[in-house]
Each structure stands twice: as C-alpha cells, then as structure tokens.
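Take a look at the following structure, please.
Every protein chain except one is present and positioned as in the full complex.
Letters are used for the chains, namely A and B, taken in the order the chains are written, and counting of residues starts over at 1 for each.
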Amino acid sequence: MIFLRRQLPLLITMVTGLLFAGQYYVPHPASEQLLTSATKWLQIIGGFALVLGVTSLFHQHAAKIRRKEAGWGYSVVLYAGLVGTIAVGLWANGKESVDGAMTTFGWVYNFMMVPLQGTMFAILAFFIASAAYRSFRARSREAAVLLIAAVIVMMGRVPLGEYLIPASGDVSSWILNVLNASVRRAILIGVSLGAVALSFKIIFGVERSYLGGGKE
Amino acid sequence: MSFAERMLKIDRRIIFLVIGFCTLLPLLYPVGLPIKISPEVKSVYDYMESLPERSVFLLSIDFDPASKPELHPQAIALLRHAFRKNLRVVAMTLWVSGTGMADQLLTQVAQEAGKENGKDYVFLGWSPGGTAVIINMGQDLYQAFPSDYGGKPTKGLPVLDGVNSLKDVSYAISLGAGNPGVEAWYVFGKDKYKFELGGGCTGVIAPGLYPLLRSGQINGLIGGLRGAAEYESLIGQKGRAVAGMDAQSATHVAIIILVAVCNIFYFSLRRQAKQQGG
Partner (left out) sequence: MKRGWGDRAAVAALVSAFIYGGLCSTAFAQFSLMPPADVHVADTPNDGGESLTVVWAPGPSDGPDARYQVLLGEAGSTDPSALKVVAEFSSTTHYVKENKVAWWTRQADKAWHQYVIRSGKGIELKDGTTYAVAVTLLKGEERAVSPVLQAVPEPNWFNWNQLNNLILALGFGGLVFYAISHAKRKDIFLRRIPGLDAVDEAIGRSTELGKPILYLTGAHDMGDPSTIAAAVILGRVAKRAAAYETELLVPHREPITMAVCQEITKQAYLEAGKPDLFKEDTNFFITSDQFSYTAAVDGIMLRKKPAANFFMGAYFAESLLLTETGASTGAIQIAGTDSDHQLPFFVTTCDYTLIGEELYAASAYLSKEPIQVGTLRGQDIGKAVILSVIMAGTVLATIGVVTGAQWPQVFLDLFRDLK
C-alpha cells in the first residue's frame, strides 16, 4: 500500500520530470511528439478531473438542501442553473447561433453570462477606488514616493492627465518602461530561481508534502 | 470621533457613487480629448502595415466577456485594420467562455468589411488543452482544429491555403486577459515556431508584460482601453475605446482627488495627535 501511495508516485514524478526537462533540449520531432502526447494525456485526465469537481459540487449542495442549511435556496438555484445550461447546451449542440439565428444556449450566454461577468469585472473599478482611498496614505517616505509615482502614472495614462500635465505621459512611460520593468525583472529572477529549486526538490523526491502532508 | 476620522472611515458606497457618476457623465456627454500614441501600440500598427496582402494574420481572442470593455475594442480595431489591409484572418480562442463573443465580433467586423467566411477569414473556435493547443498548432494546425467553429473541415479552406502550422503565420496577436494569454503564446508559440508576435491585454496586467516588450519577445503591446483608443485613432476609425477614454480620464482624476483628500485628513489627524501628545 505504501508503495502505491508513496514510492510509485515519486518514481513517476522523477521519471517524467527528468524526461520532460530533457525534452526541452531535444529539438527532434520525436521529442515534440512526446510533448504533444503528454499534453493530450493531460487533457484527458483534466476531463475526468472535471467529473470529480462537479461531483464535489453536487454533493456539497445536495447536503445543504437536505439539511436545509441557511441559504439552501441558493443551492437549488445552482442546481437549476447547472442542469438548465447543460440541457440547453446539448439541445443547441454547444452553438450560440445557427445560421445567424440565436439559440437558447446563445441567449443564456449573451443575456446572462456576458452581463454577469461584465458586472463582476466592472466592480473592480469601484473596489480600486475604495482600496486606494483607504490605504493609499503617505505614512512614510517610501509610501510618499509610491504615491507620487502612482499619481503620475494615472495622469499619464489618460488624455485628460496629459492635457493638464503634458509631461506626465512621457514620465509615466519612463516609470513603466524603466523602473517598473526592472523591479518586475528582479522579482521574476527570484520567483524563477524559487520555482527551479522547488522543481528540483519535487523531481528528486525531496519535497513530498504535496502528496499528502507529513513525513514517512 | 473627529471630522477627519469620520471622513477617513467614510462608507465606501459613497466612493462607489462618485466613481459611478465619473464614469457615467462623460459617456453621456463626451468631450473627445486628443489621444497621444505610444510607441508600443505604434509598433503593432506599423508591423500590420508592413504585411503584404493575403499574409496570414492570427488573432487569438484569449479573454471572456468579463474583460470585454477593454479587449473587445482592441479586437475590433485590429480586425478592421487586418481586413482593410486585405490580410487572411485566422481567429481562435484559448478561453472556452469567450467562444461565442469571439465568433460574434469576428462575424460583425467581417460583414462590415464585406469579407467572406472561409475565403478571407476563418474562426477556428476553441479547443481543449490551453497552452497545449498552441504546441499542437505549431506542429499541425489541422490536427489541433480539424474543423472550424461552424463545423466545416479546415483542410481545403481557401483562407488556409499554404498554412500547415504556426510556422506559416506572418503575424500573431494574442489579446489576453490572463492565462493562457500573451505570455503563453510567447513561451509555447513564438519561441518554438518562430513567428512574429504582438500582444494586447487588460490595463491591470499591462505593466507585467513590459519586460516581454523590452526584451523583444513581443514586438508591440496594446494595453487596456487606452491602447485600444490609440489603435482606433491610428486606423482612423474611432469607436468605443475613444469614447471610453473620457470616462477613464474622469475616473482617474476622481481617484487622484480621493487619494489627495484621504491624505489631507490623514495628515490633519496626525497633527492633532502630535499636538495632543505635545
């Protein structure tokens, strides 16, 4: 049992990890073919995983309805939405329109999903404003520098800002291209080294807590 | 609680209301301020201009309806430019929830330009696998997309004449709202299959893509609504992005004023505290 739960997954991780790390250095079509096959496997596994996810979703909300927990009505809405969308999707063969005419599935997509997603994204602008008001304070010298840079970039990115302060466009471009890009590169170098080190640890079985927490 | 304290803990719904008005009013009463063109947007435009007629232009619409306000105008402007240049347009998406929207926008712009499906443009739709789709397309486009979104077999379509893989693409642009997006198209596409790549993205992730731009990994970048407005100005067909820039100008200025006001109250509170302490 311990072999199936520990040694075998570690062995698979090591072999595939080394194989696909090596694949990066081999330009031969056979190597590309190997990568394509692996990505197809991943797609298939991903498909099965979705079943796992949907099962979890159904199970959780079924329990809520059964126990009549607070807000169980939302779970009913979820069931109705999920089953309803699958039904109209199958009916329309997954197409939003056929020969220019909108299908029921297309209606759900255009008049429910599009405005709902748009609304969620639009909330971002309001949240940015409230977060900026609450936390953008010149508490220290560093925070003051950050504040000034933010104001310049915000002015430089819109026509009104450039109209009021003509230099703001060029200064904001400089901030984005020079200061921002270099700081991001520095973060990226750290992140990449961290990711490579983590990958080495996983490939060689040093880091194994992702398989189920503790040590043997 | 002093006035400054009360103002610092103001109900955030009041801020929401201010932002709402600042967005709505300029949309109702547009001013039309001039838009300065940035070099990163100009490079995309210039490269499109340099392409000979019937070159293959791949547009990957990697966003969903949530990012529509920023990326939809970019897609429209790019497609208008491509059709005007008489390029062969191959569109697709790596985001399943963006499929219907991508189909609609392509059909709309193609009809406006009088272009024919299958001959001048094709919408390949979505294929599962995310970044793996890019690799599959790099090896064999027809295996990755055996049929287009309408169900027609891709092999034999006049628009794809002489196109076997990503190596045959003259210029590709990914309009990405996240992952998979511009970065994935560089790592799994351009780096492997050697075609020229440009990018478009939401304003939030644009600063994160500047390192790609500076190192030449992408040859241009259209960032957010501002980038879309610049592109609309370049092609001389002003649309929703240019109209939206007034609203964006007003909200940016409103946020700056809000931040300034909050700092004034913050400092007055600090002074009060010092005076009380002293």
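Heads up, the rule we're going with is that a residue touches a chain if its C-beta (ideal position, glycine included) is under 8 Å from a C-beta of that chain, and two chains touch if they have at least 3 such contacts.
As the structure is a prediction and not an experimental result, all values here were calculated from the model.
Among A:73, A:166 or A:190, only A:190 touches the chain left out of the display. Check B:84, B:119 or B:194 against the missing chain and you find that the one touching it is B:194.
Looking at B:4, B:44 or B:66, the residue that reaches the missing chain in the full complex is B:66.
Residues 12, 64, 66-67, 97, 162, 164-165, 167-168, 170, 177-179, 194, 202, 204-205, 207-208 are the ones on chain B that touch the missing chain. On the side of chain A, touch with the chain left out of the figure occurs at residues 21, 24-29, 32, 45-46, 49-54, 56-57, 59-60, 63, 70-71, 74, 116-117, 120-121, 123-124, 127-128, 130-132, 134-136, 184, 187-191, 193-202, 204, 206-207, 209-214.
By definition in this document, only the chains that are shown with their structure count from here on.
Our note on geometry: chain A versus chain B, Cα centroid distance of 17 Å, whole angstroms.
Interface of chain B with chain A (complex): residues 10, 12, 15-16, 18-20, 23, 33-36, 38, 64-69, 97, 99-101, 103-104, 128-129, 131-132, 135-136, 138-139, 203-204, 207-208, 210-211, 214, 226, 245-246, 248-256, 258-259, 261-263, 266-267. Those residues of chain A lying in contact with chain B across their complex are 29, 32-33, 35-36, 39-40, 42-43, 46-47, 96-97, 106, 109-110, 113-115, 117-118, 120-122, 124-126, 128-130, 132-134, 136-139, 147, 150-151, 154-155, 157-163, 169, 173, 176-177, 180-181, 184-185, 188.
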